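Removed from the display is one protein chain of the complex; every other protein chain stays in position.
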Amino acid sequence: MKKTAVVLALAAFFWLNTYTEPAAMHIMEGFLPVWWSVFWWIAVIPFIIWGLKTLKTAIDENPEAKLMIGFAGAFAFVLSALKIPSVTGSSSHPVGTALGTMLFGPAAMTVLGTVVLLFQALLLAHGGITTLGANAFSMAVAGPFAAYAVYKGLKKAGVKPSTNAFFTAFSANIVTYTVTSLQLALAFPSEAGGVYGSFLEFAGIFAVTQISLAVCEGLLTAAAVNWLEKH
Amino acid sequence: MNQIDTVSRQTRFSLVHPMEKAVLLLICLLIIGCWRTPIAGLSVACAALFYVVVAQASIGFYLKLLAAPLLFITMGILPIAFSFDGWLKIAFSEKSLNDAVLTASSAFGGASALYAFILTTPFSQTAWLMKKIRISSLFIDIAVLVYRFIFQLAERKTVIWQAQLLRGGRPGIQMAARTAAHTFTSTMLEMETRQQAAELRGGLDYFAVADWHSFWRNKK
Amino acid sequence: MIQFQNVSASYPDGTVALKNISFSIKPGVNVAVLGESGSGKSTLFQLLAGLIKPVEGVISLNNERLHYKKKDLHYWRTQFGFVLQNPDMQLFAPSVEEDVMYGLLQQGQTPEEARVKAREALNACGVDHLRHKPPHTLSAGEKKRAAIAGAAAMNPDIFVMDEPEAGLDPVNTSRLTALIHNFHQQNKTVICATHNIDFAYEWADEWLILNEGKLLVYGNSKHFFEKDSLRSIIEYPWAYEIGRMTKTFPLTKKDALQQLRKTMTKK
Partner (left out) sequence: MIQFQNVSASYPDGTVALKNISFSIKPGVNVAVLGESGSGKSTLFQLLAGLIKPVEGVISLNNERLHYKKKDLHYWRTQFGFVLQNPDMQLFAPSVEEDVMYGLLQQGQTPEEARVKAREALNACGVDHLRHKPPHTLSAGEKKRAAIAGAAAMNPDIFVMDEPEAGLDPVNTSRLTALIHNFHQQNKTVICATHNIDFAYEWADEWLILNEGKLLVYGNSKHFFEKDSLRSIIEYPWAYEIGRMTKTFPLTKKDALQQLRKTMTKK
C-alpha cells in the first residue's frame, strides 16, 4: 500500500514536471525590472555571507566537509536532470531543498542552493543571472528557513521522521512558490487589485502545478528519509 | 547540460578573454534594464543572434534553448496583462497590455543575451570572472567542485542506467530510483579515496585560474 | 550470426565515430576487437547494444534486423550478455546474488527459478562463495566475475565484454581466459574489446581491428598476422612471434617458451 503510494507520487511528480519544466519557478533573465533584480540581490547577499561564514567554520574544523558539500550540490543538480524516458520523455526537476536542509542545515543550504541555481542558469539555461538574486531568495533562503522551522517544530512535537519529512518538504515547496509569486506581484502590481490582487493571480496560475508538485516532493522526501534511516 | 558545456568550448569565442564577453553581456543587460521597450529587447536579441552566428555556435541549438523560456514568459505575463475585476470578470487596459509586452520582450532579450554568453563561455572562465569580481573564494571553490562532480555523476548516471537496460531493465520509476541510489552510493564509497587524493595534493584550497587571450590582441 | 552492413555512426556532438563498417560474426566464434582508445570500439559496442542508432546501415542478428522500438530493443538485448568495463557500475544490487538475479527477475521469472539459475551462473564463474557479500567489498577480479555471472545467468547466445582484463592480476586474467574457453565450449559467441593482445591471442578465433573509425581488418586468427602491414597499427603477440620463428602455433606463454626451448636445443 505504502509502496504504491510512493510509486504513484513519483509517477505524478515526473509527469507533472514534464509539462512545467520551463516554468519550474525560476524567474527568467530580464523578466524583473532592474531595480527589483538589484533589490533581491541585496536582500539575498547577507544570507549568503552568513551561510558562507557558517560553512567556513565547519570546513576549518573538518576539511572533508568541502568535498562532501561539492558532491551534495552536484548530486542535487544531476538529480534534477535525471532522464526518465518512459514516464516523461523529458527531464524532471526535484528541488530537494528540504532534504538538504534536514541534512546540512539552512546555512549550508543557502550557499548550496545558490550554487545549484547558478549552474541551472549556466548549464541548463534555466533562470538567469540578474534574477539569480530573486530566485536564490525564494529557493535558497525562504525555502530552507521554512523547512528548518517546520522540521524543528515537528521534531519537538515528536512527529515520526517520515511524516516530519513530508511536511518539511511540502512547506519548503509551498513557501518557495509563495515567495516567487510575491516577488512577481511586487514587481507587477495589478491596476485593479494592487500587489495583493496580482499576488493572487500569480499564485493562482502556478498553483495548478506547484501544489501537486509540493505533495509529490513531500512523499519523495519521506521515502528518501525512510531509506536513509534504514541504511 | 552536457551540450551547453560542449558547445561553449567549441565556439570561436571560447578562448576569448572572459572579461570582454562579460562586458558585452553586461551592456546588453543594461540596455534591457534601462530601456524596457520592445525595441531594446528585440535589438538585443538580434545582436545576440549576430554574436552567436559570428561565434559559429549551432544556431539550431541556440534557438532550441530560447524556446524553453517561452512557456514561462507566457505564463508569467498573463497576470500582468489581465487582472480580475470582481468575480470572474477579467479586466485589462492598454497600460497592462503594454506592460506585458514590455516584460515579455525584455525577458526574451535578456534570455537571448545570457544564452549567447553561456554558449561561448566555458565554466572555468565564469569561475575566473567570479574571482575577478571578488566573490568569496569559498563560494568559487564549492562551485568548482560542484562543476567537476556534475560531470562525473552525469557520466556515472548514464552508465548505470545503461547497465540496467542491457540486463533487461525496463525504463521507469524503479530504474530511475535505482540509478539515483546507485549513483549516490557508488560515489559515496569513493569519497575516502577522493579525500585522500585531495590531501596528497596538499588540500583543497586555492583553485587556480588559467589565463585567456584578448580578442583584440589575437587580431593583431 | 551478427551482421553489420555499411554501418556508420557518429558521436553525440556530430563527429564521425564509425565509418561504413561491414562484417559478420558466425555463431560460436571468439572475436577480439582491437584498436587504440578513440578508434570507435565503444561506439561499436553501443551499436551492438542498441544504445545508439547508426546514422546509416543495418545491424542484424540471425537475419533479423535490429529495430529501435522499445519492445524490439528489449528482445534484442535478451540475446546478449553485456559486461561493462567498470564492474562497479554494473553491480547495483545490495548483494552479489541479488545482482545476478536482477536480469532474470526482469525477464519475469519467479524468484525461485531465478535463484536456481543465479546459483548456477555464480558457480560457473567461481564466485558462489561470495553470493551474500555486498559487491563493493569484493576485489577487482571478483567483481569482474560477479558481473560476468550476472550476464551469464540470463543464458545469452552472445557475450560482449569491454576490456574485461583491464586491471586484473595474472591469476585473475587466466581465470577469465578459462571462463571464455568455457563459454566457447557451450557454443556461445564471445566478443571482447581489449588492449592486451597476448591475452586475446590465447582465446581469439577472429580479430576485428578498428582504426580511426574504420574497420581495418576482420580476419581469422590463422592467417591474420601473416600480413606484416598491420605492424604499424597493432603490436603482435609474443606467442605468435615465437611461433613464427619456431614454425609452430603456440597460443600461451608456457607453450611458446617450451617450443622455443625445444627448437633452440634441437639446432
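General remarks:
By written order: A, B and C. Residues from 1 in each chain.
The rule is short, and it goes like this: a residue touches a chain if its C-beta (ideal position, glycine included) is under 8 Å from a C-beta of that chain, and two chains touch if they have at least 3 such contacts.
Note that the coordinates shown come from a computational prediction; the quantities given were computed from them, not determined experimentally.
The hidden chain, counted over the whole complex, makes contact with B, C. Which of C:V127, C:A146, C:M161 or C:I234 touches the hidden chain is settled by the complete complex: it is C:I234. Screening C:A49, C:L168, C:I209 or C:L230 for touch with the missing chain picks out C:L168. Across the interface with the omitted chain, chain C contributes residues 35-38, 85, 139-141, 163, 166-172, 195, 197-198, 234-235, 238, 241-242, 245, 253, 257, 260-261, 263-264, 267. Not every partner is drawn; the one left out touches chain B at residues 5-6, 9, 14-15, 122-124, 127, 144-145, 147-148, 151-152, 155, 190, 193-194, 196-211.
Methods note: only the chains that are shown with their structure count from here on.
Farthest from chain A in terms of Cα centroid separation is C. Overall, the chain located most centrally, as judged by its C-alpha mean against the mean of all protein C-alpha atoms, is B. For chain pairs B-C and A-B, the one joined by more C-beta pairs in contact is A-B. Between the Cα centres of chain B and chain C there is a gap of 40 Å.
If each chain is reduced to the centroid of its CA atoms, chain A and chain B end up 18 Å from each other.
Taken residue by residue, chain A touches two or more other chains at 86, whereas all remaining positions touch fewer. Contacts with at least two other chains are made by residues 70 of chain C.
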